[in-house]
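Yeah, one chain of the complex is gone here, protein chain that is, but the others are all in their spots.
By letter and in written order, the chains are A, B and C; residue numbering begins at 1 in each of them.
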Amino acid sequence: MKVTLLASTPNATKVVATAAWICTHLELPTEADLHPDKCGPMVKRVVGYGHTSILEHASFTFAIEGVSRACSHQLVRYRIASFSQQSQRFVKFGNGSGCGYVMPESCKQDVEVIEEFERALMAAEAAYDFMTKKGIPAEDARFVLPSATTTKLVMTMNARELLHFFQQRLCIKAQWEIRELAMLIRAEVVSKEPVLFATAGPGCGNCKEKRSCQGE
Amino acid sequence: MKVTLLASTPNATKVVATAAWICTHLELPTEADLHPDKCGPMVKRVVGYGHTSILEHASFTFAIEGVSRACSHQLVRYRIASFSQQSQRFVKFGNGSGCGYVMPESCKQDVEVIEEFERALMAAEAAYDFMTKKGIPAEDARFVLPSATTTKLVMTMNARELLHFFQQRLCIKAQWEIRELAMLIRAEVVSKEPVLFATAGPGCGNCKEKRSCQGE
Amino acid sequence: MKVTLLASTPNATKVVATAAWICTHLELPTEADLHPDKCGPMVKRVVGYGHTSILEHASFTFAIEGVSRACSHQLVRYRIASFSQQSQRFVKFGNGSGCGYVMPESCKQDVEVIEEFERALMAAEAAYDFMTKKGIPAEDARFVLPSATTTKLVMTMNARELLHFFQQRLCIKAQWEIRELAMLIRAEVVSKEPVLFATAGPGCGNCKEKRSCQGE
Partner (left out) sequence: MKVTLLASTPNATKVVATAAWICTHLELPTEADLHPDKCGPMVKRVVGYGHTSILEHASFTFAIEGVSRACSHQLVRYRIASFSQQSQRFVKFGNGSGCGYVMPESCKQDVEVIEEFERALMAAEAAYDFMTKKGIPAEDARFVLPSATTTKLVMTMNARELLHFFQQRLCIKAQWEIRELAMLIRAEVVSKEPVLFATAGPGCGNCKEKRSCQGE
């Protein structure tokens, strides 16, 4: 799994601070009003009051590689986001060309499970290759490809939705693969914009889950 | 594949006509203003001008069964919609319990292809059963399940987004399975609300596709 | 101010329960599974875990009358909602035809304030009438109309967004007019669907506001 930050709003903290400022002032901020020593605390204060809409003005675009289709199926359910995903209709896989897959850690503990897992994946890849050689369109041959198959995406999310994504997916009860993805994404954005993501984390403290970790 | 209309906005044409009316009148409409002889033409006229936002006030909820995960992956990309989907994390399949699958028509023309397709699917199901019996969680065992595996969803869309969905997915260039789904959904809503869906169809006449059907 | 529930999803609790069920079951629910004695507790349990997305399948449409443009300007900022609003471009007001207005309670305590308030509004209405008689288009004449001017809307929101709206706008720190509106809307939906709106209220318990009421 690999996450690359392709682009983000330049001077994002300053842009967000400008948005915060304009809500409660008669005039736009001056450069002095937006001095780094002031921007950070201003943004933290307003976000701290729960007024997170200002964070929508900061946008982040990632290339995501090596996640399973099981993971991407969860990811694309976020509706306040933009996705461009590798199409299994138009990209032909197989033939040793790198139809990679993800094997969960839990399956790697037992050699019999590993063998059974790999047997299923080899059967899928063999069937895919056989069918595409027979002239079956890729969009139909892919029906045999498993959820373990890797995919690539370009994803754009704003900082507010990213915080929401982190709250849900950094929870230790989230599925392990999307949690791992959330950790990589957080590392990128915290390093890039530490002020905006100062509170990035799971939604602990307000957890209603049936099987809450109770601070396990 | 099966589509059931679970619920829809009662008197939807009248509700939409009320929304159309209020935009350009001083007072709310009377019952006489909303007589069926007037509502239908009023809605058709306003929608005909391209003012389709009034159609958002009519909402439709469907149960969808027997579509592949390949199909549902496309479907859930519509962001002006609500989805509740059968979870492969929490539902355990297999053991003869009905882990159904979809085989594309193109694969049914050649007995060798059928055999290869079924071999892959049996290998997947066998691996799934083996792993779940070994104690692998369903959420990890599902990594071997193919895109052909069927799923169930409850979906809610408003009439405006449904028309957009039809424009894209009733096109003969759309993937065959989601096109079949779009036809079943259209049959349901046209029968229920013929006025609102009078123009439901592919986006022909405004097609920019590279491989346009050119009215094939 | 007047709120009328024009339409809502029939059997909404049952529809929402169907959506909750399908996430974790192999088959769709039977009628017995959806018995009212079971639906209500099922929905409350799932919503209680914070899984509120199932509430999106229940939709509510209101006619709203007699609110100020100041109020509607806040209301239409909700983006997971549909609005059809009386247009000041296409509807000509004035001439005794009912260009109503809202006067805040705080302005009614002092006769001088009342007089000043009404002087401004009469000047606005006189200018509007003068200009429209002179042939100025309504869309330009309305520039003199005050925020106090009343408006009408048709609004559709799903139950999840309504709960979010209530959390923000039933707070005693919300602006009084939209809070009054939220109370009227809540009364409608709680009466119609008591199960879905069992928790409808301000976001107390999780308040981060600077000037929190602290349970005043």
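We adopt the following convention: a residue touches a chain if its C-beta (ideal position, glycine included) is under 8 Å from a C-beta of that chain, and two chains touch if they have at least 3 such contacts.
Every value quoted in this text rests on a predicted model; they were computed, and no experiment measured them.
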Which residue of B:Gly48, B:Gly135 or B:Pro194 touches the chain not shown here: B:Gly48
Touch list for chain B against the chain that is not drawn: 48-50, 206-210
Residues of chain C in contact with the chain not shown: 68-70, 73, 76-77, 79, 83, 88-89, 101-104, 106-107, 110, 112-113, 116-117, 119-121, 123-124, 126-128, 130-131, 134, 136-137, 139-148, 175
Footprint left on chain A by the chain that the document does not show: 6-12, 15, 18-20, 22-28, 53-54, 56-57, 59, 61, 63, 65, 82, 84-87, 90-91, 93, 97-98, 152-154, 156, 158
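As a working rule, only the chains that are shown with their structure count from here on.
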Inter-chain centre distance, chain B versus chain C - centres from mean C-alpha coordinates, in Å: 30
Distance from the mean Cα position of chain B to that of chain A, given in whole angstrom: 25
Between chain C and chain A, distance of the C-alpha-averaged centres to the nearest whole Å: 33
Touching two or more other chains - residues of chain A: none
